[in-house]
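For this view, one protein chain was removed and the others were kept in their places.
Chain nomenclature is as follows: A, B, C, D, E, F and G, assigned in order of appearance, with residue numbering initiated at 1 for each chain independently.
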Amino acid sequence: MNESHIRQLFERFQAGSISIDDAVSSLRNLPFEDMGFATVDHHRALRRGFPEVIFCSGKTPLQVAAIAERMLAAGSDVLGTRASSETYAEVARRIPDAVYHAEARVIVVQKEKKAVGRGLVLVVSAGTSDIPVAEEAAVTAEVMGNEVGRIFDVGVAGIHRLFAHRETILQAAVVIVVAGMEGALASVVGGLVARPVIAVPTSVGYGASFGGLAALLGMLTSCASGVTVVNIDNGFGAGYAASLINRRDTP
Amino acid sequence: MNESHIRQLFERFQAGSISIDDAVSSLRNLPFEDMGFATVDHHRALRRGFPEVIFCSGKTPLQVAAIAERMLAAGSDVLGTRASSETYAEVARRIPDAVYHAEARVIVVQKEKKAVGRGLVLVVSAGTSDIPVAEEAAVTAEVMGNEVGRIFDVGVAGIHRLFAHRETILQAAVVIVVAGMEGALASVVGGLVARPVIAVPTSVGYGASFGGLAALLGMLTSCASGVTVVNIDNGFGAGYAASLINRRDTP
Amino acid sequence: MNESHIRQLFERFQAGSISIDDAVSSLRNLPFEDMGFATVDHHRALRRGFPEVIFCSGKTPLQVAAIAERMLAAGSDVLGTRASSETYAEVARRIPDAVYHAEARVIVVQKEKKAVGRGLVLVVSAGTSDIPVAEEAAVTAEVMGNEVGRIFDVGVAGIHRLFAHRETILQAAVVIVVAGMEGALASVVGGLVARPVIAVPTSVGYGASFGGLAALLGMLTSCASGVTVVNIDNGFGAGYAASLINRRDTP
Amino acid sequence: MNESHIRQLFERFQAGSISIDDAVSSLRNLPFEDMGFATVDHHRALRRGFPEVIFCSGKTPLQVAAIAERMLAAGSDVLGTRASSETYAEVARRIPDAVYHAEARVIVVQKEKKAVGRGLVLVVSAGTSDIPVAEEAAVTAEVMGNEVGRIFDVGVAGIHRLFAHRETILQAAVVIVVAGMEGALASVVGGLVARPVIAVPTSVGYGASFGGLAALLGMLTSCASGVTVVNIDNGFGAGYAASLINRRDTP
Amino acid sequence: MNESHIRQLFERFQAGSISIDDAVSSLRNLPFEDMGFATVDHHRALRRGFPEVIFCSGKTPLQVAAIAERMLAAGSDVLGTRASSETYAEVARRIPDAVYHAEARVIVVQKEKKAVGRGLVLVVSAGTSDIPVAEEAAVTAEVMGNEVGRIFDVGVAGIHRLFAHRETILQAAVVIVVAGMEGALASVVGGLVARPVIAVPTSVGYGASFGGLAALLGMLTSCASGVTVVNIDNGFGAGYAASLINRRDTP
Amino acid sequence: MNESHIRQLFERFQAGSISIDDAVSSLRNLPFEDMGFATVDHHRALRRGFPEVIFCSGKTPLQVAAIAERMLAAGSDVLGTRASSETYAEVARRIPDAVYHAEARVIVVQKEKKAVGRGLVLVVSAGTSDIPVAEEAAVTAEVMGNEVGRIFDVGVAGIHRLFAHRETILQAAVVIVVAGMEGALASVVGGLVARPVIAVPTSVGYGASFGGLAALLGMLTSCASGVTVVNIDNGFGAGYAASLINRRDTP
Amino acid sequence: MNESHIRQLFERFQAGSISIDDAVSSLRNLPFEDMGFATVDHHRALRRGFPEVIFCSGKTPLQVAAIAERMLAAGSDVLGTRASSETYAEVARRIPDAVYHAEARVIVVQKEKKAVGRGLVLVVSAGTSDIPVAEEAAVTAEVMGNEVGRIFDVGVAGIHRLFAHRETILQAAVVIVVAGMEGALASVVGGLVARPVIAVPTSVGYGASFGGLAALLGMLTSCASGVTVVNIDNGFGAGYAASLINRRDTP
Partner (left out) sequence: MNESHIRQLFERFQAGSISIDDAVSSLRNLPFEDMGFATVDHHRALRRGFPEVIFCSGKTPLQVAAIAERMLAAGSDVLGTRASSETYAEVARRIPDAVYHAEARVIVVQKEKKAVGRGLVLVVSAGTSDIPVAEEAAVTAEVMGNEVGRIFDVGVAGIHRLFAHRETILQAAVVIVVAGMEGALASVVGGLVARPVIAVPTSVGYGASFGGLAALLGMLTSCASGVTVVNIDNGFGAGYAASLINRRDTP
């Protein structure tokens, strides 16, 4: 459509119905996105197997459901994060195909599953309280077309539990480490593998964990190379970044 | 060697020179690394094209030179970060092949360059003062076998300078964004591309930048999906993580 | 009245009913505001088209209603910020003309609208959760006599949405940028325009946004010249400052 | 030039030397800034009486001098902030017209002074140690075409010194308040005037001033409406924002 | 009783019923408070007109009432701070003389009022939301035998309201300044008077007030000499310290 | 069992049913914990008189009860911390022997009490609000086989109350000091005794206590040698560490 | 002189040389300080035995010497704080009577010593490194006319050293407690005495003392009533406040 817009301009110019001055001026005044620039490529890329995302926290169930319907109508899949069961109920009332991952607090509407990932995305988490964030990461990566493995409740304070999963960890293409009180876990895993590790600090903990700050700082200062960090509790962001890293169809 | 150690155990057991009890007991008391576990795989992985790393800050030129010599003797390449010109002088005195990347403060000793990267690792930085950290990231990625592009001195406050490089940015396989006073740059780049973006906050700035804290927090809370963050000023870490993401020979 | 007070002093002195010593002494003991100083000019200035303001948070509906009535009786317009719907109900019961801007949480009682602004005050916000603060800024500026434009839900992570509004942004006399997780937006807008930009960090966000701190620091360290910042969530303050900047009748 | 680029495209299309497909494709691939968009308007605006700015801190005298020469060659005036006397010496060696404002640590090269401001920009500062930042603000505003007043060394702890300048303060079009240990000064001045007040916290102080944090927070939470804040020690930013507010030729 | 304990020791020694060794040993093993040391002097001092204090927050109404009864039985007056109306109800059920200062959240049981203060303790507060803390300070000082004045709702943003009370302020023996968003008030008052000023930051405010931190830091870095600070919201502490300063019967 | 696993390997190798290559390979692939390593010793140590621990906060009563049952079935004692009375009710329904220490919020199931401690573990706390944390420490130490003393409600502001317990304090083998608003208590006790002191900051307090930060920092910077610190409110951790220190059967 | 200014106004009015309107108008336009208001009373109060104060840090020796000369010429005594020995050398060159208290880094020029204090101002400090701040407090109080006692190097970690001075402490009219790593000292002293205690946190310490923050927070949250706090390292402020509290000639 954008291109046809520009094409018409040339045709009208060729037909003599606008002067060269007006043609140049028209171009300058075109809305940005009509120019077929990066943003469109970007969107196209996003649509290659990746659904659009709704951050449900702070939106009413009705608002979320309305946005989801509009997305579906536009041909997009839907991923809703931080969704309460009330929000899901409203979405499911209108979109019966919607699936709710309760622990991850994620709503998914997906027509067909595409396998776009190269290898295994592995989600490792430290404590049982870290599981909601870990599940958000895992479900996000699954919806984005990856095979996802889960190793939950392994901590550095009982490091043999982690080491029992050594083989699986070494086979992963990307590892996501989710931890609140054991930020150290990211360092240990980062030291074991030669693959990218994405660390997710969680706000789980008390006292000097200061809402995830302790885990965040520990993960950032970790000496293990290859570890990068996302925002506290941002399981979605980790799953999304892991999916970008793991995509089969990229250079 | 480790395997031969274990193999000898079986042979001595077979030969009857030790009892089954002693054999089992011996195994338990073997030093961990003799067991041929993950760590060895890990090391092997590390050696596939990646040199060992010396963090020179806080070490004397003599210490750095000694470590470098030992590494070379063991057949490893050498990457020394945060190296002063004094440190380089001492290293170069003993290892004439050593190369100094002054702006990056990096010393490199590399026998042959291997091209192990899939696509372009692009380093984007905001201000001229961010360049040392950006160069550390770029040189690290180069030494680790990647083709590296550099777009320096593009900031969001004059966003057209960034957009002039749109084509290059869209072609990168991984983008590293280095910024101190313009943490926003990571968000903007993250919104443009559909590839992994690694953000490096720098301690450049004054006042409320609080030694890089402002950029760090801004990068972490960025809404752009696909952005992950490393420690303040950790150009090496970003270059290393980008290299892991970009490796050709991984799943 | 103050002047007459002083005038009487001179008259009583002239009439010989007080000595010069007593006159001088009287002057020294006059309450400060009776002297007709700056504060009166200041108040007069404030009354030129600007209503008085009630910060409703922490006051009961009854208290707010009582203060509003007293203001009206004194001839002032009323602007109540951070007002719940309960507070509005009580105010409306007594002052039927009171208008409630629900999203902005603002109560307005205004006899006649004066147009005192020179140009357009434009309010730009990043996420849907930032809208209450953005609306507080917008309604404040409207009540203070400005034409106000709104561009909501444009973020740097999808910067083409922002650029689609380029023309409007360039025409504004003052721009207010409201953002919680995308503090970067202030930098980008500040880089686009040659007009004053007032940035309002919001407490929207989670994790390392630390109640608005990330956005606040990012906005303060922004390299874009012409950007100034108000307190976290202080939409009113931004609308007020924008109105002062945009006043037609000032030097 | 950009326009001529586009114009040529239409002419070559008209002449039949390129197809309509190639023309459309060409347009998409043009470097962004060639399109004559906002950024050019923005630049033009910047050039209306405002020199370009060099942040000298972290650059060598040679680098600063080189940049300054390039700017002058391009017809721009030059404003160099955070410039040491060594930097000035090098600049002056090459550009004899360069002027050094020692206390402000600012270098200025300006062909002719344009008066573009509407009213008085008044810089008020609390302590003698705040003067360098206050001077940076004042010189910036002067170079940008404003009449600038200075009231230094007035603090709230001896508030009568401030009030002795009441008349001047009330006549200002914009007031810049610079204070480190007396962040309160911004509140007091903000309460006196009905004009925009820009507060600049400084890093002057000790103990719980924590490098300007105390003043910054105090200024942000100030109850005085119309006060906005810039980064700690950012005199330039305050002078620049005040100039934008005070420009005669804007809506 | 303690003395009699020691006296008995001497008498038993004199009577020959214990040896000198046992007497010395006995002394060493006496409980500390039996020795009649500083703590007793201290207690005696405390009892001179000052009631004991119960911090009610975190105690049940029953617990508070029980403690209050025990104190009364021991002849002490009672001051209960941070007391809810439920707590008061329980206390009043058992001690009908108990008085509740609702705004100050303080319960008082006092047999007779002693006037032990030299001059006026004046409590000045900035906003209506600061009043509970200001009242806690005022009631504490009253119960401790001082004449107390109150000037509420005077802020630096409208400094003429403060100055209208100049005479009263200058007559005070001690001034307590209570403020959350206008920490500046302590500086201004401190600059007006030549008497001790005790500043109480309050947690009132939002955004960058960070639970009272902004006011606390501002008050600590104030340039006004003679200002000291107590904990955030600690009205009781300020009233207590003011009472110690104002006591008639001290050196 | 692990040993028998390895033993079988040798026997099958001896019997010729596997080659030496397969035997070595098998060993490498054994799950880590089968190797009889440190972790097993560690577990054995833990089981010597110490029950397993469930952190109940964030788990449902049903989850806690299920875990407790599984532990009992495995022959372990049970210690559940941060347990609500609802959680206890569910546990007690299934395990009638379970005991609830309400103030400590601790559930204990213990078959027989073993006395494994050398000396007295003494828990000293400052305020009544610190008691839950102090009790958690005390009950933990008791369950782990120590004789435990309690001295509650002694603070440095009335230091004679502390000194009245001098004898008891000097006899303790380990002292745990629990304090929120009186972090100083750890320094004072640390200065009195020549035994290890474990300090537990609590989140009790208001204002500048910042959730226990003030007490934490004060305890860390204490000049008294021999004082170590655990996380804010971590009574369990202090009780556990004290038990390790006090164990009779260690070197 | 101010009064004579006003007096002249009345006389000129009486003489008919100005109209009543002009007289009233004149009064309004008089510079504030000419009005003989509070500030003058304040100044007079300050001069009653108290010298003016120069904060020398950040001023050159020449500047300090010049200010000191001007003060002397105006009849004032001089107190210079944070003065280096270089600064003293310059001052002494011009004002031979100037005295330097090296440890306190204080310069004093005082014509005659007035004894204006009621009782003893006692300065108690914890470590030898706290002595410079303690001496600044002590010298300030001495210069302001108080008898000053010093008890240095007493800490809570060896509390018997403090208690050995019990008698002296109990006799003080005001106690100043100076401590960096032993913030607890303020609580302990505050619990011993029934007199005002002013706590001065110092920046002495390392690690988690964070430049005095640990001591500051500990002193603020102290449970001991009657303790107020000044800025980190602000010995002068404490000495000044203590002098105000201890003045003989106040209500």
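The rule is short, and it goes like this: a contact is a pair of C-beta atoms (placed from the backbone, for glycine too) under 8 Å apart; a residue touches a chain by one contact, two chains touch by 3 or more.
For clarity, every value in this text was computed on a predicted model and none was experimentally measured.
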item	value
Contact set of the excluded chain (shown chains only)	A, B, E, F, G
Full-complex contact with the absent chain, from F:L62, F:A89, F:A102 or F:L244	F:L244
Which residue of F:A66, F:V99 or F:A173 touches the chain not shown here	F:A173
Option touching the unshown chain, where B:Q110, B:S187 or B:N231 are the choices	B:N231
Residues from chain A at the interface with the omitted partner, ascending	126-127, 155-159, 181-185, 187-188, 190-192, 205, 207-210, 213-218, 220-225
Hidden partner chain, residues of chain G it touches	128-129, 158-161, 163-164, 166-167, 204, 206-210
Absent-chain interface as seen on chain B, which is shown	29, 31-33, 37-39, 57-59, 201, 203, 211-213, 216, 231-234
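Criterion: only the chains that are shown with their structure count from here on.
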item	value
B-C or A-C, whichever has more C-beta pairs in contact	B-C
Chain A-chain B separation of Cα centroids, rounded to whole Å	25
Residues within chain E bordering two or more other chains	37-39, 158-159, 163, 166, 191-192, 207-210, 213, 216, 220-221, 225, 231-232
Chains touching one another, given as label pairs in label order	A-B, A-C, A-D, A-F, B-C, B-D, B-F, C-D, C-E, C-G, D-E, D-G, E-F, E-G, F-G
